[in-house]
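Here's a structure for you.
Removed from the display is one protein chain of the complex; every other protein chain stays in position.
A and B are the chain letters, set down in written order, and residue numbers restart from 1 in every chain.
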Amino acid sequence: MHLDELADFAAEVRKEQQESKHCIRVCMAAGCQSSGAAAVLDGLKGQVDDDANVHVKGVGCMGLCAAGPLVEIESLEASSKTASSKTLYQKVTADDAEAIVDSLDAEPVERLRCSTDIPFFAWQKKVVLENSGIIDPEEIKEYIAADGYLGLVTALTELTPADVLREIKASGLRGRGGGGYLTGLKWSTVAKMPPGQKYVICNSDEGDPGAFMDRAVLESDPHRVLEGMVLAGYAVGADHGFVYIRAEYPLAIERLKKAIQQATRQGLLGKNICETRLSFDIEIRLGAGAFVCGEETALMASIEGSRGQPRPRPPYPAAYGLFGQPTLINNVETLANVPSIIRHGGDWFAAMGTERSKGTKVFALAGRIQNTGLIEVPMGITLRDIIETIGGGVPDGKTFKAVQTGGPSGGCIPEQFLDLPVDYDTLRDVGSIMGSGGMIVMDQSSSMVEVARYFMEFCMDESCGKCVPCRAGTDQMYHLLDKIVKEKATSRDLALLEELCDMVSATSLCGLGQTAPNPVLSTLRYFRQEYEEKLQDLAVAGSGQADLARADSSASETEETK
Amino acid sequence: MKGPGTASSVRVVTLKINDHDVSARESESILEVARENGIRIPSLCQMDGLSIAGACRLCMVELKGSSRLLAGCATRVAEGMEVLTNTERLRKYRRMIVELLLAERNHVCSVCVSNGRCELQDLAFECGVDHVRFPYRSAVYQVDASHDWYRVDHNRCVLCLRCVRVCDEIEGAHTWDAMGRGINCQVVTDLKRPWGESDSCTGCGKCVQICPTGALVKHGTSAGEMEKDVHFLPYLSRMRHWE
Partner (left out) sequence: MMQQNRITVATTWLDGCSGCHMSLLDIDDRLFLLAEKVDFVYSPLVDAKQLPESVDVGIIEGSVSTDEDLHKAIEFRKRCKFLISLGDCAVSGNVPSMRNLFKLDDVLDRAYRENVQVNPQIPRDGVPKLLEKVQPLHGVVDVDLFVQGCPPSAEVIWNVLSELVAGRTPDPTKLTRFGA
């Protein structure tokens, strides 16, 4: 497909879309589906029949998951051919279908209306999620109509791989998978490796508890990720890509599969893309839900068919990756930014965000917050704006206590830092990390020691067991935290816990162990008194009371002697 | 001078380990070079002749002026490096790692067939572990004595994965592998069949010889009687990797 062919195709689809006066979009992302969106979609389709004036379609995530199932109506203004008005309905059931369809040329159904003037919508800035909730993710033509694959075809026909690299570098994009590594730098390292077999991997393992940013992107706009991968392949000289995705995301997998088929059929994937010399295939590999398989070396071992365990780095994947070949591995959201960067230019992207953190970031808001759901905001926005303005604050008149970012590798940020800008470096300075974008809000009723124990339990369960500090250290740390929660610990236990945190983070083999102590360290930093309040006095003068035999020890074991 | 990348261009670098000047081939690890120069760095999972696992984390070293630690076995030397192998911080961490290992499974030295010939015991001695501050987990582990000649006692396994590697990389049988996650990880024979029923095991006994503790032993040994001999390994490894 050439540029003009793509443009014609896009124009045609857009024209087709404008033929119907009303477009009804039903959110069919996993969140709304779990509250019954499929029935709503069926109901609406049944009501509309085949009225050419109304087009009903399933779309991806609209963001305000707390109010699902969400339905949006876009109607062309009677007076104009192009301007349109939008109405958003919340908590829609299949029974509402009739009322909604009846209202199309009349007044909206007030009882279902969800205002879109609220900051939740107004304050967001959508790049990665620009098509999310708007296009039908199962139709490549809708993506193309929204300027999809424009970046790819432009790059292939008018830009050299070096040009693409230059744009990515100029954009200042940093990895969204947690580490924040400069994407341009990573790409150029792989590009500089001698020519030969190279791979691109899209890391869609998304294992942080409470995180669903990547899932939303894959479910709502899968072609965007594919386009990003092909662009990456073009820039670094790879001809084969893998999407490593957790098997717990069946909908995302299904949509990805469909997207790969459609893109291949359109000649946008596969052999000689757009009749150029670039060939690029994409295969899907399913992960079995081990958190550690999101770590890049473990992920590659898993694709290779081995046990998903990390190995020491260096060598980094860029030099010695999948099957021993140079490999570019990026997160879903990182790759999803790429088509926009190529389409609008690196400078456009770099104009958003802060000095060292460019662009936007998708966050999954969860916990004690009014508007749980998915948001995309410019980097540098304050935590307060996210939580109080966009998120609507803490519900039920409770007061805010802390926000946890970065999942099990992150930390808890207290009230005093809410006015700090959200960027990689600031979050690190206050003892947390950006992470992949999970944000869990806690109110005064949450016990910080219990929060720390929760994340430690997660790390203990998810440790791969290869290295001693993480395998045995997380187990001991969990039990020490448990002892503190149960008010059986002494100041010595707390000291031992701190020593362990220090050792485990300094010596573990991979990021899981290295960051596992973070939730403990950050809660100790800001909420130490909560730990101390739970400590017991050292009972008898000089009595250790270390309690070195675990009462529950045999229960924790899976094996029985025969 | 030959350009970089040519096969015969062995680059030699000089560096400092604990303030001693040493020279090394660029392809060598810090641990290898330290050993060559008689500088002891405690380690457990690494063995000359096997691939690097980086699992025990005992050989962590410091670089002067940096707080980040590096695993000696998995880090190549570089020109001008200033390596410290025995700082107070490292000693503290090593001590804790050994304590964690002793608390993890049921290492009752006095009744172990490897008593007196055990690397874990030696490491505890070397690192000054005179008691363990962590609760002993006291979890139940199996003993598989189904093999005609050998026995595996999981109570004494430290998961160094040496058996897994020697069996795969030297013997080529890949009878051993690891199973399970985290603290429930354990080594298994043939997808967890009893060792005696393994189709792939050749009975060569290399795993038994290189096991650092009393986890893999010969039948018919009693407390302190199990002697092991690992001298075959560097030789076999050289022969196997002969190009």
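Criterion: a residue touches a chain if its C-beta (ideal position, glycine included) is under 8 Å from a C-beta of that chain, and two chains touch if they have at least 3 such contacts.
Remember, it's a predicted structure, so these values are computed and weren't measured experimentally.
The omitted chain makes contact with just one of the residues B:A139, B:C211 or B:L233: B:A139. Within the whole complex, the absent chain has one touching residue among B:V10, B:V111 or B:M179, and that is B:V111.
Between the chain not shown and the residues B:D21, B:E88, B:D130 or B:D199, the one that touches is B:D130.
Listed here are the chain B residues that touch the chain not shown: 102, 106-112, 115-116, 118, 121, 124-125, 128, 130-133, 135-136, 138-140. Within the complete assembly, residues 540-551, 553-554 of chain A touch the chain that is not shown.
In this section, only the chains that are shown with their structure count from here on.
Taken in their complex, chain B has these residues touching chain A: 52-58, 60, 69, 71, 73-74, 76, 92-93, 96-97, 100-101, 103-104, 132-143, 154, 158-159, 161, 177-178, 180-186.
Taken together, the chain A residues at the contact with chain B in this complex read 290, 307, 309, 311-312, 314, 460-469, 471-476, 479, 496, 499-500, 503, 506-509, 546-550, 553-554, 556-562.
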